[in-house]
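Rather than the whole complex, this shows some of its chains in their spots.
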Amino acid sequence: MAVQVAVIGSGVEHEGRAEQVGRLLAKRGCTVVTGGRGEVMAAAARGAKAAGGTTIGIVPGDQRGEANEWIDHEIVTGIGHARNLAVVASSDAVIAVGGKWGTLSEIGFASLLGRRVVILEPGLAVEDVPRASTPEEAVELACG
Amino acid sequence: MAVQVAVIGSGVEHEGRAEQVGRLLAKRGCTVVTGGRGEVMAAAARGAKAAGGTTIGIVPGDQRGEANEWIDHEIVTGIGHARNLAVVASSDAVIAVGGKWGTLSEIGFASLLGRRVVILEPGLAVEDVPRASTPEEAVELACG
């Protein structure tokens, strides 16, 4: 089974970095896992597909078709924001790009479960979580 | 995105039929979704892989590595039996092979969400759910 890495976050101003993270993860052969919706989630999946990678989108609703168009495998959880737990639990490592409260819940869960977490600058301020200056460094820290 | 079909159920005596269902779904190009664990879940995934298909396992625990060896993409939900909702919600159709109480919860959820459900004989007695005599017929009813 391929290594699975989650890209979490939000904010249109972070889409460029998220797309680059997705691309780099795909080049390494990692499957990109996201929450399946827009902004950072869509950008990471778009980047991964552009590099020939595989993408999984774990969405909050209970109907098919909620995931963005760059998702290969849509996981429909039906559990709303609690799907944030599934996004990070399904991943061997997690890279946060931008984001706000939902992203904070995911960083909490990922750390609680012992997953490797990296925050890409500029990003949320969370104590005891490693930070990376560039997408390359983020991917290196997450997968290295 | 490929059509996703869940194979649900349990019981070692049903593994042969489940493997055949998995094989037939893969031949049609459907991705096989299961709860990722043993017996019927493992047999369906094994059949799908034997036919060159793709498999998703949605497991109840919160650590990686719980899925059986025929799973390509492991979704780690961390929500215990509530993952039964995600298994059927993630699928366009659901085929029940054997099974007991957990399967009953999945048939309930799948029907509630409007997914097509087929019970393969011999199987659970549930009113208002179509039944199939053979794996071929089950796959035809689910995907047709």
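As written, the chain order gives the labels A and B, with residue 1 at the start of each chain.
Convention: a contact is a pair of C-beta atoms (placed from the backbone, for glycine too) under 8 Å apart; a residue touches a chain by one contact, two chains touch by 3 or more.
Just so it is clear, the model here is predicted, and its values are computed rather than measured.
Trainee: Looking at 2 placed copies, how big is the full complex in copies?
Mentor: The number of copies making up the whole complex is 4.
As a convention for this text, only the chains that are shown with their structure count from here on.
Trainee: List the centre-to-centre spacing of chain A and chain B in whole Å, with centres computed as mean CA coordinates.
Mentor: The answer is 27 Å.
Trainee: Can you name the residues of chain A that touch chain B in the complex?
Mentor: 1, 4, 31, 54, 56, 58, 62-64, 67, 71-79, 82, 85-86, 89-90, 92, 113
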